[in-house]
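For this view, one protein chain was removed and the others were kept in their places.
First chain written, first letter: the chains are A and B, and each begins at residue 1.
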Amino acid sequence: MDLSTINPVLLIASLMVAATPLLLAAIGELVVEKAGVLNLGVEGMMIIGAICGFAIAVETTNPYAGLLAAMVGGAVLSLLFAFLTQVALANQVASGLALTLFGLGLSALLGQNYVGIKPPAMSKLDLPILSDLPVVGPILFSHDPVLYIGIALTAATWAMLKYTRVGLVLRAVGENHEAAHALGYHVVRVRVLAILFGGACAGLGGAYISLIRVPQWTEGMTAGIGWIALALVVFASWKPWRVLLGAYLFGGINVLQLNLQAAGIAVPVEYLAMSPYIITILVLVIMSTDKSRAPASLGRIFHASQ
Amino acid sequence: MIRLEKRPQPSRAWSLLTPLVAVIITMFAGGLLFAALGKNPFEAIRVIFYDPLFGEFAFYYRPQLLVKGGPLILIAIGLSLGFRAGIWNIGAEGQYIMGAICGAGAGLAFYPTESVLIFPLMVIAGALGGWAWAMIPAVLKVKFGTNEILVSLMLVYVAEQMLASMSLGLLKNPEGFGFPGSRNLQGYESAFNSELIAGTGMHWGVVAAFIAVILSYVLLNKHILGYNIRLTGEAPRAARFGGVNPTRLILFCLGISGMLAGLAGLFEVSGPAGQISIDFNVGYGFTAIIVAFLGRLHPVGILLAGLLMALTYIGGEIAQGTLSLPAAAIQVFQGMLLFFLLALDVLTNFRIRLAAKGAAA
Partner (left out) sequence: MTTPLLSLQGLTKAYPGVVANDAVSFDIQEGEVHALLGENGAGKSTLVKMIYGLVKPDSGTMLWRGTEFAPSEPRQARATGVAMVFQHFSLFDALDVAENVALGMENPPPMRDLAQRIRDVSETYGLPLDPGRTVGDLSAGERQRVEIIRCLLQDPKLLIMDEPTSVLTPQEVEILFQTLRKLKSEGTSILYISHKLEEIRALCDHATILRLGKNVGSCTPATTSARDMAEMMVGSTLQTPTRSAAPDGSTLLKVTNLSAQSGKAFGTALKEISFAVKSGEILGLGGVAGNGQDELLAALSGELLTNADTIQIRGEAVGNLGPSQRRGIGVLAAPEERLGHAAAPNMSLIENALLTGAIRQGLTRNGFVNWRTTKAFAEDIITQFDVRTPGSDRAARALSGGNLQKFVIGREVLQAPDVLVVNQPTWGVDAAAAAAIRQSLMNLAAKGAAIVVISQDLDELMEISDRFGALNEGRLSAIRPTTGLTIEDIGLMMGGAHDMEAPGPVAEEATA
């Protein structure tokens, strides 16, 4: 074992990359949950985003077209969830599971001809001077654009929830849908839009994995990141900046365990590979004592009876 | 404009009809999917739903119905109890793996001793393995209020890594020329879960599934515990008022579902699969979720739904061979089934009205 092969600067730079899909999916889910909807289909929307993005990027040889397609793909799948839960008033837990099972199957079907192909590469930020700075350069100024979009999205979501009318209405709908309805807000409309936003974010996060992080297509490649994103929202107590923090924490653990595997540490690979999931459970346990921040209408079915 | 109007009382007719209607609509939608893949939809539907039962090689496929349906039914029965009470164990796949590892491990520990006690011991070990794995989310939920959905799911990934570790390490066949995977239990008589009646596919796991169906029917309809489970799902506050202890109910529901999933894993590894290997699990734990809902969380419904789902697995395999239909197409097909079912479920509790434009809906 040789721990000196682990370079801390590269570790930080790569943890930011590892954290980005998680961050994107979790920010999307945060908005959905703030509107009072629990969408357990994040994993399914991510994997659909991963294959849609990959396929379109390969076909058009344009990675940006791929990212756009991934967002559309995730959003279209989430529309199914929106229909089930907001129109047909189906149980949200069951519908979310259905979305994940369906998404995993559909992505495998769509992706059968794309195994083993290399997608077009995405250019990285390359600023003169800044990107060449030692330490700061690789960490802050030489990433792909989506990584910065993720951070910007976190800031935008935070500001939207805290300062805007849209954010206020969204939170109101999530807190008490009867009251929001009585005041004349369109509960279902707000929720459907939130679900679509969550789907687009998850799709983008999925495409980030298949186009940038890995980059290639394999079946089931999201490997539970969508579920960890769900846990992350709980961990973050429904606060955007804490989602960012949590994503970097999980990204760090993941990158570290991969580095340790590569460095040949004397722990079997399987035990290192299960560590992110076990740590997720531990974090859930620690955070579950504080439930006060959860939107009060989370997961409840709304039907305007009169 | 279409408007939903709540029924004063859930419709019994629709609650029985929706699964059937969902199956029929899925066949249509599935046909479209197969057509989109360039296959003849009618032929594909025939290959999947008709050939396994009545086709030329039906004698070979019919037993498979029980072999594949057994574990699905066994797991789904366990899940349905929790789902009814609003306790969401979605990590049955992990409990299934752990049941198989523990059961097979218990058997292999005695290799090559032959004894009639070994198989019962394996059954107990398998049940305990699944139970223990499910007790992790149960205890965390009871003690700390941790979300059981996420914990049980995370534990699937952990169990998969355990499975890999076991097939490469502790349980690896010492005479296996370095290939991953354990000894094949089919070659170890005391540990082999053989076919009970030749040519039927009936093994101990299928027997266990039938027993589970009967016991769960009695529990839900005749026993106060089953009533408490239903009550908790319908109205948690009323259940607490009625004297139901939520802690005990969570431990019971998760424990039972883990135990049944563990048993399913044990019967599979000691019978049809034969050995612990990296890709031993094929997603029964997840498909069982579809089976549970398709069977409307009712024991008899689950029995039928499990057999239907087994049919799609077998038919899908045939279609893979004869029509080169991709394996994933069947997964999509199963997913669609769940979608249509959930969407149609609204008819049980609501009436659809065509109305003049209503006010702010």
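The rule we apply is simple: a contact is a pair of C-beta atoms (placed from the backbone, for glycine too) under 8 Å apart; a residue touches a chain by one contact, two chains touch by 3 or more.
Since the model is a prediction, treat every value here as computed from it, not as a measurement.
Checked against the full complex, the candidates A:Leu130, A:Ala182, A:Val267 or A:Ile301 give a single residue touching the omitted chain, namely A:Ala182. Interface note for the absent chain: among B:Met166, B:Leu231 or B:Leu311, the touching residue is B:Leu231.
Residues of chain B in touch with the missing chain: 5, 8-10, 222-225, 227, 230-231, 234-235, 237-243, 245, 357-360.
The chain not displayed touches chain A at residues 165, 168-169, 171-172, 175-176, 178-185, 291-292, 295-296, 306.
The rule is simple: only the chains that are shown with their structure count from here on.
Mean C-alpha positions place chain A and chain B at a centre distance of 28 Å.
Looking at the complex, you find that chain B touches chain A at residues 4, 6, 37, 88, 90, 136, 140, 144-147, 149-151, 153-155, 157-158, 161-162, 164-165, 168-169, 286, 289-290, 293, 326-336, 338-339, 342-346, 349-350, 360-361. Of all residues in chain A, those touching chain B in their complex are 40, 80, 83-84, 88-91, 93-95, 97-98, 101-106, 108-109, 112, 181, 184, 186, 188, 219, 223-224, 227-228, 230-231, 234, 268, 270-271, 273-274, 277-278, 280-281, 284-285, 288-289, 291, 303-305.
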